[in-house]
Each structure stands twice: as structure tokens, then as C-alpha cells.
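Note that one protein chain is taken out, while the other chains of the complex remain in position.
Showing chain A:
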Amino acid sequence: MLGKLAVRNTKRSIKDYLIYLITITISFSLILAFNLIASSDKVVELSTGMGSFKTVLTFINAVIVFVVCFLINYTTRFMFEKRSKELGTYMLLGIKKKKVAHLLVTENILLGFLAFVLSIPLGFLFSQFVSLVIVKMLGIPEVIFISLNLISIELLAIYFMAIYVLVLLNLLRRIRKMTVHDFLYFDKQNEKKMFRSSKRRNIIFVISLLLGIASLVFWHTRFNFENYSTSENISYLTICICVLIISIYGISATCADMFLSVLLKSKKLKYKSDNLFVARTFASKARTMGFTFGTLSMLILLSLLCLNFSSINKGVYQSTIERSSPYDISIYEVKKPFSDFSEYLDYIDDEYTISNSLEYDIYKEPNHQIQNFFQVEFYDFDAILKLSDYNKMLELRGLDTAQLKENEYLIITDKQYLHKVENNNEIKVLQLSNGEKLNLKEIDTQTYWYAMCNSGRFTVVVPDVYTQDLEIAERHLIVDTKEDTTADYEQQFLKDMEDKFIEVNENGEDVLQSYRINMRGTTVEEQNSMTAMIASICLYIAFVLISAVGTILAVQSLSDSTKYKYRYSTLRRIGVNDKSLFRTIKKQLLILFGVPTVYSIICGFFMVVSMNNIFQILLQSKYSYLAYFIGSLLIFFFIYGIYWIATYIGFKRNINEES
């Protein structure tokens, strides 16, 4: 009989918790899908960067399992509270508490198991889809079929069991503490108001708001190039995030109530259309859900950041390739005597059609007037480049050439180091070791690329005449080919030219200096896999987080729609027609779903604005982040909106149902 009861209760629960069931099924499916992909050798072999996919995913899965655990725990607790009276009745009929607990556990496992079983075929399907996306991003024409393997399913089963063991232990602990009386009168308990006095609430609101502003301002100050790369930055940012979390919880717990008291003070607002009903209904919810709202806001903020990160990552794709490998192949040597670069050219010529090539030298200027502001501890000279070489390099990239008067010089550096030399009076005039003085014409950050020179993070361009007496520090070769280079070719190149790249280090060991060669094909491949990996993982996290939030709100609202059905039948009785009743419900759900997003969106926006200080150098425009943020919001509201619509439909069905 108990078994029958459990099955019937589960059946009934499925109707009530369909949204919840769908969400955990999809979450489990996604976990499985990503496990399947990470364990597929074919995907890992796709590119060199995919190897770390598995490691990253293990960590991400832990986060996802945690969120799913939170969701399941919340819903289980919620279902339990809703049914406490029924459970009390079982106990009055003489069923032992242990058996009641057993019944509840069976029901939950049945429901969870259903999700688990459904998630296997669904996860399998998802994995094909994700693989298609990855393959597409990597620009590979073939389609990779992800096969189902037992280990991934076992891993999912382990996650599943871990979640349920935790959730059910928590439930049993609760049941153990409760008496029949608690069960029977649970729904008659007065809901606890979080803040008894409005003064205290206001103080908490103001403090939370100030903490929030302070943490965001502090966050902003950490995101400039001077502070960003310092070692203590990570601790500062952690502090910021902790303070922000406190602020989010504080604001979430108080703002709904604050808002309501303001609304009720104004007679005009209060009595306008259905404001009073909607506000009161919301307030009764918000007062008891303060903590949950905080958690929901946190999850929303996290999902927005993930979505933004995914877009930014896609945005930096092109510029990263340009900054790492503007030419198809570049090679340099630092050890004298320099080898004959025609050997390299001949080798390349065997494989590709060389369209252009250029050899150039980097000279040492021992006065290191500029290196003083960079890494004088490593390099005791300034890296000097001839204007004519620089102009040839610009031509190869199709850029306008630079002009210098006889007494002028240029600094080329990365945007992130600009603060070291910008508006610096000490470098306005460059004193060369032969006594000549040159005036700074400008600092160029557009044409810089990482492999331009190896000695420091800047290059000084001077008219050709000044390099005559200088010692050569590095000799570079850049080659443009008609065909696209590949990562495989770089490996082959290193293998065949091994003797040119092997150096003996201080300990007498052979070291392959593979960093002296840079192949555009390798960079493109690495960037492709990074983008594919980060984009898919970020979307995965964001989806699970948004669904968790949507589900919790949906389950809450749908249960209210049955519990407080009389509210709506009362409205009907006093003459509210169906059309305006549904409008009221729509409005009510909109507020319930909307409120937790407001503070998260504001915080998320400011965080992204600050982060843009760093990222903008890699993005196409200073304002690209705005488009990304709007894009993220659209994705967010698309998924969130589905939950809202589903809840609205369910809500309407519930209040229309005959009792």
C-alpha cells in the first residue's frame, strides 16, 4: 500500500512539479552531454587546447552539481512543507514516522530517478548538438559523432546519488526533529517576518546599499592596468565579491518591503487599478522569501557574468590572433652568430608559396632610458628598430607607413603598458648613447604585436641612421604565405629544424626553444578551441543557473496558485472579469520574476563596465561591451521568459480548475 501511495503521490507531484522535473532532467542531460564530450577522444584530439577541456569541466561540473543540489533541496523541502498535513495524517493513522520518512524518500527517489533515466537519451542528443557547435567553431568540416559510454553515465549516477544522499539526509534530519503536532499545524504557522521594525529594515537596506556601492567602486579601481596585474589584486577582488554578496542578500531581503511601504503611502498609486492587490500579494511572498531572493539574485548575477564572459571571449578572438600572429610565420634568433635565414625560407618554400618575407634586426641601446619604466631588471638596454624595417612591416600588414623627422622617435607598446610611458616627461627626449637627442613623436599601441621584439614589452623606432653603431640584439624573420599555416606544420618545422632551436641551458640540458617560432595557424587553432570551450561552458553554466532560478520561482508561484485560489475566486466574485484577472496575474508574476533581477542586472552592468577597462584593448571598440551586455540580457530573458510564460500558463490552469 505504501508503495502504491508513493507511486500515486509521485504521479500527482509530476503534474505539480512538471517544470521542476523538466529542469532537473535538462540539467542532468547537460552534465551528461559535457561529460560525454570531454571523454570523447575525437574531440580532445581536435586541437591542442582541447586537452584542458576535461580539467576545466570537472571543476565546472562541481559547481553545477552544487547548484542542482540547491535546487533539488529547495524543491524537496518545499514539497515537504506543502504536504506536512498529509504526512501528519499518516502518522495519526498509526504509520510510524520512520515509515512516513521512507515514503517520502521513495517518492523523491522515484521522481529523481525518472529525471535521471530521461536525461540519458536527452544528454546523448545534447552531446551531438554541442559537438556540432564545437566542430563548427573550430572550423572543421567533418561531423563528430559522440558515442555513449558507460563511464560518463556512471559519473552522472555518482553525481545523482551524491545529490540525493545530501538532500534526503537533510530531509530526514528535519523529519526527525518534528512531532505530529508540527506536521499537522505546519501550514497554520504564522509566516515569519524577517524584520519586525521598519527602522531596522531601513537601516539594513541603507547599509547594504552603501556596501554594494563601495564594493562596486572598489572593484572599479582594481580594474586598470596599474592595479590589475599586481599580486594582491586577487585578494582585493575576492573581498569585493564577498562584500557584494552581503549587499545582495541585504538588499534582496529588504527592498521589496521598502518598495511596498513607499507605494502604500501614496494614495494615488495605491488605489490605481490592481496595484493594491498585486503589491500586497507580492509583499506577503517577499517578506518570507528574503533569503531565497538573495540567493536567486546571486545566481542571476553569476549567469549574467557567464554570458558576458562568453561574448567577450568571442569578441577578443580576432584581435588576439592579430596581436599574437599578424604574419603567417615569424622566427627570431638571439644567439650569435645568427644562422642564415635562407635555410628557413627554403624549408617553408617546400610546403607553402611564400608571398612576402622580411628580415629585420632589433638593436641594443645601452642607455635604457625607456626600459627603466618596463623591465630594467631583465634587460639593460632599449630595443631599437629601424624606421625602414618598421615601415616594411606595416606595409606587409597593409597599414599606413610612419614618418619621422630626423630628430624624432616612436615608441610602440601594448595598450596595457601604456600607463608606464604615457605623459611621462622623462622620455619626452631620448638621449642616445652617442649623445644624439630625439624627441618623442608619439606612442603607438595599434601596431604592436607580441613577437615584434623579445627584449621587453616595447620597441623604439628611430630613423635608420642612429642604428649604425648599435649592437644587434635579435634577428627576426617574418614570412607571409599564400596558404594558411597549420599547427601540425609548426610541429613538423620544429622537428626538422631541431638543431636550430635546441639550446643547452645552465644545467647542461637540451631545451627546445619552441617559443622562437610563431605560426598563425597554431594561434588560430588555439583561439578556436579556447573560444569553443569557453563559449560552450559559459552557456552551459548560465543555462543551469537561469533554469534553477526560473524553477524555484515557478514552483513557488504554482503552489501559491492552488493554496491561495480563493484570492482569485474572491476577485471574480467582486466583479473582476477574466481578462483583467489574467492581467493581474501576469503583472504579479512579472513582479515576482522581475524583482530578483533588478539589483543583479545593475551590479552585473557595473562589474562589466569596470572589466571593460581591461578588455577594451582586445575588443573592436570601446563600446563593444554594451552590445555584449545587451546580448547577454536578451539570452537571459529569453530563457527566463520561457519559465515566466510556463508559470503563467500553469497559474491560469490552476485557478480555472474546478476544485
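Just so it is clear, a contact is a pair of C-beta atoms (placed from the backbone, for glycine too) under 8 Å apart; a residue touches a chain by one contact, two chains touch by 3 or more; residues count from 1.
We adopt the following convention: contacts and distances are computed from a predicted model.
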The complex's invisible chain, by UniProt name, from "L-serine dehydratase", "FUSC family protein", "Heme exporter protein B" or "ABC transporter ATP-binding protein": "ABC transporter ATP-binding protein"
From A:Ala157, A:Val180, A:Leu358 or A:Ile642, residue that would touch the chain that is not displayed: A:Val180
Per the touch definition above, residue among A:Cys69, A:Met91 or A:Met497 touching the missing chain: A:Met91
Contacts of chain A with the absent chain, listed as residue ranges: 1-2, 5, 8-9, 11-12, 85-86, 89-97, 99, 179-181, 184, 659
